[in-house]
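A single protein chain has been omitted; all remaining protein chains appear in their positions.
Chain naming follows the written order as A, B and C, and within any one chain the residues start at number 1.
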Amino acid sequence: MSQPPLRVALVGYGFMGAAHSQAWRVAPRFFDLPVEPQMAVIVGRDRVRVEAAAERFGWAESETDWRRVIERDDIDLIDICSPGVTHVEIAIAALEAGKHVLCEKPLANTVEEAERMADAATRAATRGVYAMVGFSYRRVPAITFARDLIAEGRIGELRQVRALYLQDWLVDADGPMTWRLDKDRAGSGSLGDIGAHAIDAVQFVTGRQVQSVSGILETLVKERPLLGESTGLSGTSSEERGQVSVDDVALFTGRLDGGVLGSFEATRYATGRKNAFRLEFSGSLGAIAFDFERMNELEFYDSTDPVGLRGFRRILVTEPEHPYMSAWWPTGHGIGYEHPFSHQVRDMLVDITAGVQPRPSFDDGLQVQRVLGAVEASSAANSSWIFVNNQGSALKFRTSERK
Amino acid sequence: MSQPPLRVALVGYGFMGAAHSQAWRVAPRFFDLPVEPQMAVIVGRDRVRVEAAAERFGWAESETDWRRVIERDDIDLIDICSPGVTHVEIAIAALEAGKHVLCEKPLANTVEEAERMADAATRAATRGVYAMVGFSYRRVPAITFARDLIAEGRIGELRQVRALYLQDWLVDADGPMTWRLDKDRAGSGSLGDIGAHAIDAVQFVTGRQVQSVSGILETLVKERPLLGESTGLSGTSSEERGQVSVDDVALFTGRLDGGVLGSFEATRYATGRKNAFRLEFSGSLGAIAFDFERMNELEFYDSTDPVGLRGFRRILVTEPEHPYMSAWWPTGHGIGYEHPFSHQVRDMLVDITAGVQPRPSFDDGLQVQRVLGAVEASSAANSSWIFVNNQGSALKFRTSERK
Amino acid sequence: MSQPPLRVALVGYGFMGAAHSQAWRVAPRFFDLPVEPQMAVIVGRDRVRVEAAAERFGWAESETDWRRVIERDDIDLIDICSPGVTHVEIAIAALEAGKHVLCEKPLANTVEEAERMADAATRAATRGVYAMVGFSYRRVPAITFARDLIAEGRIGELRQVRALYLQDWLVDADGPMTWRLDKDRAGSGSLGDIGAHAIDAVQFVTGRQVQSVSGILETLVKERPLLGESTGLSGTSSEERGQVSVDDVALFTGRLDGGVLGSFEATRYATGRKNAFRLEFSGSLGAIAFDFERMNELEFYDSTDPVGLRGFRRILVTEPEHPYMSAWWPTGHGIGYEHPFSHQVRDMLVDITAGVQPRPSFDDGLQVQRVLGAVEASSAANSSWIFVNNQGSALKFRTSERK
Partner (left out) sequence: MSQPPLRVALVGYGFMGAAHSQAWRVAPRFFDLPVEPQMAVIVGRDRVRVEAAAERFGWAESETDWRRVIERDDIDLIDICSPGVTHVEIAIAALEAGKHVLCEKPLANTVEEAERMADAATRAATRGVYAMVGFSYRRVPAITFARDLIAEGRIGELRQVRALYLQDWLVDADGPMTWRLDKDRAGSGSLGDIGAHAIDAVQFVTGRQVQSVSGILETLVKERPLLGESTGLSGTSSEERGQVSVDDVALFTGRLDGGVLGSFEATRYATGRKNAFRLEFSGSLGAIAFDFERMNELEFYDSTDPVGLRGFRRILVTEPEHPYMSAWWPTGHGIGYEHPFSHQVRDMLVDITAGVQPRPSFDDGLQVQRVLGAVEASSAANSSWIFVNNQGSALKFRTSERK
């Protein structure tokens, strides 16, 4: 390729590290990119494991200290896939060092951290250095297409939204305690992990922000066995149990711009649902429904069809006319979980090369973080409504004043 | 048939009157009943229309005043299908006159009315006169079967419940104002009309009552054209519009006995959903899902299946082993909307003949009414949690105190 | 009702007798009929059982000899639900006696019988006496609607047809031998029982007749235990087995008018499929798909939709605009297996009162019988193509000559 190189460093080598590696590897093979990404270095604290990851994922070098990578002149973009608690420090340092940043979601563990990150991104953008947050579901072709349909007015005036993210990996109450269930380490539970995707997708597809919320967070199984979470103490009983300190279930109602009501659920206890990220948008002229377990399909209902011929259409979102799909396979040959990460890489590189702020920006990530914070505040305030941008107090307003 | 006759009077001849007539006509042809119901008299205020209904639906006589029917010695059971506002007076008078009563849901328009009706039913039961409320969805074989599966422990410990009743008949904002949208006449909107079904079904299937709720009621389209709602005044403009005074959408979270969370939605604005009454029960060992648009199917997930073989089973609830189904057609030949009304008639007649209180009783109906009232109260109190049995005040309790 | 009475006699009290009784009972309550059907007499050979059937199904009288009923002046219509072997004699006698006839499918056990019946029907029609064959699936609203859509040109030029009727009630090889598996008594196996429905539905929906066929009949389990089929001989071992002499599976390809190819399957060994009568019609502008297990739904694909928005629509065939449905319940409230029998009664009574030949006529039934015969002939002739109207010889024509 004759494009100039763009040298990437990846921080983290877990599930997300694997998905992002695949995206950097594959995107240039299917999309015309303005630069040629080079998989320069992968960063992780454990030398043995990060070296193995470099070989497995195909990165030229490995490194154990992200600071050394940020200091290097030959790195153009830092891709942050490490745990949420590390985002704020790495992202700000990278932006200040003039590196573009792609940061996994949720942007941070707190609204305050997210605000600092968004500030840093705003400053960097003035110097042509850009930050993006990895809400990759936006790049699922069916979801992007849903956004397009709503923007075109295909479902008319938006009436209601439903967004459920259903998983079941905690259903077994005897499953072990892990760091993901410890608030100090994980930052959040189902709300931040999968509820954040639901919020971002709804805001993206509708073009509306969540303005206020009423909700409840719940921990269904409060203690789990400490298997494999060795305390290092002799005499540790196998019956020892740890406290689950994050939410298992988040249920909330949100009011979007213009007063539209959305109902949200994020749960790890929806038995039998493996990754059922479900969206439904009801409008005056039609409706759209989606389930990630069938990610290559979109359901569309058109109220302007003749009355006897109305019904939800099962659209296979695999036509060249659908977003991103002309790059892949013939009609009817679907894509998989990781392809949206290639779309994310493609879109980011196109934007930053053109000097355009890629979306979702850190401001977008901050907005999601504020909704997460407002849900937590509402849950702590007896589920009363909380304004996303003014979370200090549970507001006493009447139904009639809302709209 | 050699069974003794049971003479029935039906009050009302609308949609529900048609469905109940069909049940009284058909049930004896498919079930072994301890009495032989006779379709004696149908009651309605408009003489011409009630006479036509008698002929169309096959009732021996018609009558315009329900009081005269209650006074008759040759009537054994009053089946009340008239608007909710009339329930309290007719039901209490009938019970006091020694007539069994089958009363359509919701039991009444207010908790206070429902309490009076439940009191009358309790007194009547001591004399062997029984009252039942017509939550007919309990008798959908798939729903009855779901109840049985949960009672047998098939899904283990209940973890979460979802109950959505989705319709779309109000989607067109230019549709006319009707009495159903006027709170004075209809008593309630989507909450009482279809939300009541969701509450009863959840309580029936799980065997648990809703103890507290947090929710919001919403009117999406606040004015509609007054077509055909003539004011009797000359000069009425065709542009005159009426105020919609009932809720279009009800969104609420309920906490059931034992602390289980349920999320509820009742809406008339779910574009493309015609009668999507959806239930999902998630447990520690499995899950159950239902959608009334496919009423002959139940989905069941069994976590005790071998790990690679787990999946939601689409069970056709048409086997002779399924509730009520041995009376109908061979396997795979489904039933329709009205069949559960025959099941209701069958169960009621078996119970009252045996001197057993049929369920759902007026107490059951009262409990649903209290949940409806609590949702209204919560909506008026900024969605804060309201105890169903103590609705006077919005309670200030903390999450940690709930369970 | 002020309509003149039409007195009906039903011959047979099995599964079909129950379904037809329900239709005679219910149709007048939901449809405006030009005559008032009266359930006069039910006929069966076993006195005890036919009397019980009269009481259970609601017929005024019972009778053990169908000839006596045909002699009566006060009977207007004979509804024949007895086994296929009896059809020819009863139907011809009834028609000659001036009674209208509704005869269950398949019309007869052989083409020769069917020809005699069709002749009798033609003669009777000249006297205003009409015969109809009970292919009730034509009156499933979704199937009637499919016919309408194709007639309107909604799927353009017809390209291909698939018709599968899948059941599984013979899957257990240790299930007992029954008369239905004995060709002498049953006349036919899956081909005549359910394959006949597939043929009639395809011909009805497309408006095209099957002209030639190539197929194979197969008996998968050739012997079954003679449980409850007592031989009357002492010393009969419980291990005695009977020979299955009918087909379990019929697979055939048919060429319709205009050369359109249809693929057909009728089987009782499709494990897990209970009554999966599936139809698919592919055309130059669209397609239609149906599965009786979801009888209230029709899938429709419109190739004239914008390219990215094409998909099979799941239409709930429950709108008042859909065939027959304005008589029943509100939108989204489906009907069951037996409702098409009411539609059949309604249509037949409207037609015979108007002096119009009801469809499917005995000629229509004869045509289906000829297709059944041609499939048997093809199976016996090494699956070579057989013309439906010239079954004597396996025709040696080349592919290039076909169209």
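Operating definition for what follows: a contact is a pair of C-beta atoms (placed from the backbone, for glycine too) under 8 Å apart; a residue touches a chain by one contact, two chains touch by 3 or more.
Keep in mind it's a predicted model, so treat the numbers as computed, not measured.
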Contact residue for the chain not shown (choose from A:Ala142, A:Ile199, A:Leu316 or A:Leu366): A:Leu316
Identified contact with the non-displayed chain, of C:Tyr165, C:Tyr301, C:Tyr324 or C:Phe362: C:Tyr301
Selected from C:Leu220, C:Leu309 or C:Val350 as touching the chain missing from the view: C:Leu220
From B:Phe135, B:Tyr165 or B:Phe300, residue that would touch the chain that is not displayed: B:Phe300
Absent-chain interface as seen on subunit B, which is shown: 145, 299-300, 302, 305, 307-316, 319, 321-322
Chain not shown, touching residues in subunit A: 1, 15, 19, 21-22, 25-26, 29, 55-58, 167, 169, 273-276, 292-296, 316, 318, 328-339
For subunit C, the residues touching the chain missing from this view: 155, 157, 159-160, 162, 168, 171-173, 214, 216-218, 220, 249, 251, 253, 261, 263, 265, 267, 269-273, 280, 282-287, 301, 303, 310-312, 379-380, 382-385, 394-399
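Following the convention adopted for this analysis, only the chains that are shown with their structure count from here on.
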Shared interface partners, meaning chains that touch subunit A and subunit B: C
Longest centre-to-centre distance from subunit B, chain (CA-based): A
Length of the line joining the C-alpha centres of subunit A and subunit C, rounded to whole Å: 55
Chain centre separation (subunit B, subunit C; CA means) in Å: 37
Multi-partner residues of subunit B (at least 2 other chains): 273
